[in-house]
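Structure incoming, see below.
A single protein chain has been removed from this complex, and every other one stays in its place.
Showing subunit A:
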């Protein structure tokens, strides 16, 4: 191999240290189409990142969501690593978050939310249902995604494990119906027994009467 260098073996840049992201990263970026070109792409992503930090749960097309997810992950992990005293980090945060109060939110609310040892993904992405294509909106039939920051205050999107079987509404109704059914069955059985007893008593009386006669 020596003497015939592969161009692919370009060296890694090491001046800035960063931690490994726990979300899948594509080998190449997506071109989000924009008349401004690469600058327009970054501006689109800035808006998405700002929205995610602001609302903590957003629904959008898969393409842009997956692209923006990496940027949010890196922003949070870098903010945790360097803190708010680092000048470069503050510059980066104020570039990506378009409103100034969100920079405070990033360092004071979102970073302390995670334990020091937690390295995992700071966001979750769920597949959302698509719109059914109509003739007018045929272009809208793309994958949709719900992106959220972990530790948000909203109720969970997926049903919790404890509610999975027993407490689902149809299971509760079925249980109640079953209970009623068996109770009714018991009552019926009891009534039948009583009737049998009374019938037998009547028969005896009749027999007695016949004997007397």
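In this text, a residue touches a chain if its C-beta (ideal position, glycine included) is under 8 Å from a C-beta of that chain, and two chains touch if they have at least 3 such contacts; residues count from 1.
Everything that follows uses one rule, which is that contacts and distances are computed from a predicted model.
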> Unshown chain, UniProt name, "Proteasome subunit beta", "Large ribosomal subunit protein bL19m", "Ras-related protein Rab-2A" or "Transmembrane protein 231"?
Replying inline: "Large ribosomal subunit protein bL19m"
>> Tell me which of A:18, A:174 or A:187 is the one touching the absent chain.
In response: A:18
> If the missing chain were put back, which residues of subunit A would it touch?
Replying inline: 1-3, 5-14, 16-21, 25, 27-29, 38-39, 42, 70-71, 74-75, 78, 92, 95-96, 116-117, 119
